[in-house]
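Missing here: one protein chain of the complex. Every other protein chain is in place.
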Amino acid sequence: MSKLTATVQSGDWKNEKHVPVIKAPESAKKDESFLVTVVVGEEIAHPNTFEHYIKWIKLYFKPESGKFPIEIATVSFDAHGEAGVFTDYCADVMLKIQESGELMAMSYCNIHGLWENSISITCE
Amino acid sequence: MSKLTATVQSGDWKNEKHVPVIKAPESAKKDESFLVTVVVGEEIAHPNTFEHYIKWIKLYFKPESGKFPIEIATVSFDAHGEAGVFTDYCADVMLKIQESGELMAMSYCNIHGLWENSISITCE
Amino acid sequence: MSKLTATVQSGDWKNEKHVPVIKAPESAKKDESFLVTVVVGEEIAHPNTFEHYIKWIKLYFKPESGKFPIEIATVSFDAHGEAGVFTDYCADVMLKIQESGELMAMSYCNIHGLWENSISITCE
Partner (left out) sequence: MSKLTATVQSGDWKNEKHVPVIKAPESAKKDESFLVTVVVGEEIAHPNTFEHYIKWIKLYFKPESGKFPIEIATVSFDAHGEAGVFTDYCADVMLKIQESGELMAMSYCNIHGLWENSISITCE
């Protein structure tokens, strides 16, 4: 079997415009909402044209006691110039967790495929 | 034909927990990114359980020179308590416009159906 | 308030290429899976280019005893010519119901906005 996951790329977001970046506090209080920002192309902007765009970013959380990621939110960037409207590849969401774990993101470029990244977060 | 749109509800968000609220500046500069927040249940919280939840909010823009709405972003709230993880029904996105128009939102509750709202924005 | 639903169009699908068509049996047995096809542009093909495409079709069911539509499935057509790959605007899904009602569909064209249609189905 040829693996889809074998095509998923990662890299240093300061040099690679496709990597999804996750911004969150280093620690969060149990059951208290905190802000998470997901962004693609913050340092080096990714194109947003009809032919080449970032389509979505998905955010997951893998609790340290579990093996599987939980899907938290999907942000789909739907406008690529229709009537001159564009979105930035950036979104803020709020979430609550009950244990420490990993925030993980995946993003998709219609030309350059799937990209991933992750950060740790401690739950107090 | 029985119309799906005939089932879509709206209302005063201060009294009705399902209405999607759109927060944006009253005016935005042409081609300069501005922040738009979409939120359901800010004043009166909507449940987030496996059986009853807000599934998504979609944001559209209808330019005043056009007849049709342009889909800007879709935010899907995917966690409803798996491993104690919950999202708030709230997201921030950034967008650019080139003319005045209406920001329009639709949201979906798995029990109470589709809801809509809109605000005007002036492009300078 | 300017209404998003006021922009949603419908029409005769034999003359209008945007209307989502729902194909299902006239009646279905309680709790037995049946096939539903949703399709846009069967009679008159809709373009599928980077600049102009059908983005998604959503299928809902409104039971006759209820007021609100239940989201059944969302099919997103994601390829518009990348590496010469195209989807038709057509999908089959299988579902079970427990009472008679209306199958309702909404579709979105990135240039011509939102469209709707519905058919009745009897549950035996």
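Going in written order, the chains are labelled A, B and C, and every chain counts its residues from 1.
The working rule: a contact is a pair of C-beta atoms (placed from the backbone, for glycine too) under 8 Å apart; a residue touches a chain by one contact, two chains touch by 3 or more.
Only a predicted model underlies this, so the values are computations on that prediction, with no experimental measurement involved.
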Chains shown that the absent chain touches, full complex: A, B, C
Contact set of chain A toward the excluded chain (per top definition): 1-5, 7-8, 10, 55, 60, 62, 67-71, 102, 104-106, 108, 110-114, 116-118, 120
For chain C, residues in touch with the removed chain: 31, 33, 61, 63, 65-66, 70-79, 82-88, 90-99
Positions on chain B where the hidden chain makes contact: 50-51, 55, 78, 82, 110-111
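Note that only the chains that are shown with their structure count from here on.
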Chain whose Cα mean lies nearest the overall Cα mean: B
Cα superposition angle of chain B on its copy chain C, in degrees to the nearest 5: 180
Rounded Å distance, chain A centre to chain C centre (Cα mean): 29
Interchain centroid distance [CA atoms averaged], chain A/chain B, Å: 21
Shared-contact residues (touching 2 or more other chains) in chain B: 70-71
